[in-house]
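To start, the structure itself, in structure tokens.
Apart from one protein chain that is not included, each protein chain of the complex appears where it belongs.
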Amino acid sequence: MQLVLEFLALPFVQDVLKILFILLLFAMPLGTFMTLMERKWSAAVQDRIGPNRANIGSYRGRGLLHIAADALKSIFKEDLIPKGADKFLYTIAPFFSFMSAVAVFAIIPIAGPIGDFKFQVTDVEPGLLFIFAITSLGVYGAVLAGASSNSKFALFGGTRASAQMISYEVFLGLSLMGLFMVYGSTQVSAIVEGQGEHWFGLIPKWGVFTQPLGFVVFFTALIAETKRAPFDAPEGESEIVAGYFVEYSGMRWSSFMLAEYIAIVGVAALITTLFFGGYQVPWLYHWESAPQWLVTLLQFGKFASFTFIFCWFQIQIRWTVPKFRFDQTMALGWKKLLPVALLNTVVTAIIIVALA
Amino acid sequence: MNASELTTISAEELKPVHLPGAIIPAPPEDSDTSIMRIEIGPAHPAMHGIVRLTTYLDGEQIVGMVPEIGYLHRGFEKESENSKWIQVIPYTDRLNYVSPVLNNIGYSMAVEKLFGVEIPRRAQFARVIMGEISRITDHLTCLAACAMEVGGFTFFLWFIKAREYLYELLEQVTGGRVTINWTRFGGNSTDFPDGFLKEVEVRLEKVREVIEEGDQLVTRNKIFIDRMKNIGVLSKEKAISYGFTGPLLRACGVPYDIRRADPHLVYDELDFEIPIGEVGDSYDRFLVRMEEMRQSISIIEQAIDKIPYGPVMTRERYLGYPDKKEVYGSIEGLIDHFKMVMEGHHPPAGEVYQPIEGGNGELGFYLVSDGSGDPVKCRVRPPCFNYVQAMPELALGHYVADIIAIFGSINMIGGELDR
Partner (left out) sequence: MKFKVKKVDRSEGLKEALYIPGIAVGLKHTMRHFFRNIVGKKDVVTIQYPEEERPVSQRWRGRHRLTRRDDGFLKCVACYMCETVCPAKCIHIEAGEHPDFSVEKYPVRFDIDELRCVFCGLCVEACPKQAIRMDTGVIGMAYHSRESFNFTRDLLRDAYTPNEKTKYTDADLPKPPDQQSALPNSRGIPAP
């Protein structure tokens, strides 16, 4: 018993356990769940019933089995490599997409720290700058897939994706400048810590209240970064069929799709962490005698539920709005979001100086 | 072959071909740029019929296009020549398969013109009501598909839901949702069932709700406006010279509507407005169709108020079957019936052209009869034939993503285009 506890106390083991918990028990299942929920929820929006046919015997589980059916199908489907494609690049492209989607969770705290122990895989000093670095890696997935597929439609998708993702990095960074100024750090744990305070003991000092404009720009940029509707011109299913992954099949195609859905969860988690107080449960400080385990549980519950709500919100947005044309996406970014983000930075700076 | 080789095409391939409306770019002079050719269609999600648009691109910009049609050619006109007059009616259902009633009406009216008969008033009103329901289904389908392709999938399914309400109405009268085979020469095969007109009003109210909901969801959304506005602009003069009719010509600002220009049936007794656009872009076409549906609803409501009682089929023995009572009860009735079935209709020799305002524009039937039982010639003027011909002109200079916004707004129906 003693040995086990000592083993668990090793920092390396703890890191592995955290990775396992956050990725395998939270992000991946939620992402996988989203693949079904996107279909179910879009069905609800569109007055349909949605998928409910996958079954074992007579058990259907209201469509839950579709997750298993999809996975089985894509595993057993032939993994085609088109003639003339660059085999190596074609093969590795999905991993870039997948990796960058998953790596976001490395810096997200899912509950408040207990003593020295943090519910966060790594609390790196640069914090959010790490996110920008990681998400820009994702562009390789799209570009390599588009360029190596030997298909004109895929090439279009790849070109669009690279231009869009690289551009939106800029606004992603700029929109958070105000947040960094308000909470005085780029470290995620510090930002979340800062959001635990309250104004007049009533309104939580969440990012969405201190930085409303920054929130809008960040949310928009993040959706564009993950190539979700209304910014899905790189996929453009109506004109360039499926964009950069048009030639993919089987599990490689699935990993693109899974990457997209994990990115949804990633976006939701980031929004929760940065703008909705992360794990901070508002007004909990009134209850001082709360046991630690309950507080942690409440914190995780709050974080998870907000993440879930934002996952839903993204899907709801997707089924509401039409999509931008590719050049309009770029125009929106450079002509509208950039000035707004800059304005937000300047105004925030002025207010901070004035208040100080 | 790698991707860079793929994107270049030789000057050989850019040689002009003799296809109507085709625009083929000159090969670039400097070797730094090249023109990319992509085949949009025949199997492509945005080509809702089967049509191929060979598109030449400079970057993402369209510099040339060759529309190629005929993938859904079924030989309607030849098949009609080998049928009896009445046997052509089921074929017309399959021309524009989203507004089959209007095709039925158009063909039947052409044959009636050949006979020179007037159909009973109730049948005329019934044709107006059913035809306008059919026009709404046509517009619903077109707008739904158009909005779906620029990303409004929810809009698509809501409109298809509304269309289903109307298809069920058609089914109550005709016995089929799409393949209705409803009109006959000299009237309609069936009258409305009991309580049908009440049902129409109830369902039209539901459809109106869906239209307004969709209007708010999409039409006033800036993203959608950006996608549609100033895309695929065609001037009045160009549109007329291309032979545009219907909603597309009206979107260019020409108030040409055959229901007013050449009033058929009882349209001159009904009050409605002709919606026209200003610029003639995809957005105008969208709005014109949207408004036309509202006008159609009002036309149906007026027609319901005015519809008289009476027969829906002429009593002329050379046009329709005798009443079933006579067939079962009297020898004359039976003989007439027998002769009608076995020998068919014998319109007098001559030729006619009868245009009607179809869902998509001027739907004309040009018929030639030599007095025998078979049509000598049965030519259809499909409205969307001209539209597809103008496709390169509409798309030139726009981006590849605009093809779908333009193509969605011209509402090409494969069955009617290729016949």
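Going by the order they are written in, the chains are A and B; count residues from 1 in each one.
Everything that follows uses one rule, which is that a residue touches a chain if its C-beta (ideal position, glycine included) is under 8 Å from a C-beta of that chain, and two chains touch if they have at least 3 such contacts.
Keep in mind it's a predicted model, so treat the numbers as computed, not measured.
**Q** Please identify which residue in B:264, B:337, B:381 or B:398 touches the non-displayed chain.
**A** B:337
**Q** Any idea which of B:39, B:213, B:301 or B:370 touches the chain not displayed?
**A** B:213
**Q** From the listed residues B:63, B:166 or B:223, report the one that touches the chain absent from this view.
**A** Result: among the candidates, B:223 touches the missing chain.
**Q** For review purposes, identify every residue of chain A that touches the missing chain, sorted by number.
**A** 41, 43-49, 216, 316-317, 319-321
**Q** Hey, which chain B residues sit against the chain that's not shown?
**A** 83-84, 86-91, 93, 154, 161, 164, 168, 171-176, 179, 181, 189-190, 193, 213, 216-218, 220-223, 225, 229, 255, 257, 260, 263, 268, 271-279, 283-284, 287-288, 290-291, 321, 324, 327-328, 334, 337-338, 341-342
To be clear about the criterion, only the chains that are shown with their structure count from here on.
**Q** Calculate how many whole Å lie between the centre of chain A and the centre of chain B, each centre taken as the average of the chain's C-alpha atoms.
**A** Spacing between the chain centres: roughly 45 Å.
**Q** Which positions of chain B touch chain A when the two form their complex?
**A** 1-3, 6-7, 36, 38, 40, 44-46, 60, 147-154, 157-158, 161, 217-218, 221, 223-224, 226-227, 399-404
**Q** Using the touch rule from the top, collect the residues of chain A that touch chain B in their complex.
**A** Residues 42, 45-48, 84, 86, 147-148, 150, 152-153, 155-156, 229-230, 232-233, 236-241, 319-328 of chain A touch chain B in their complex.
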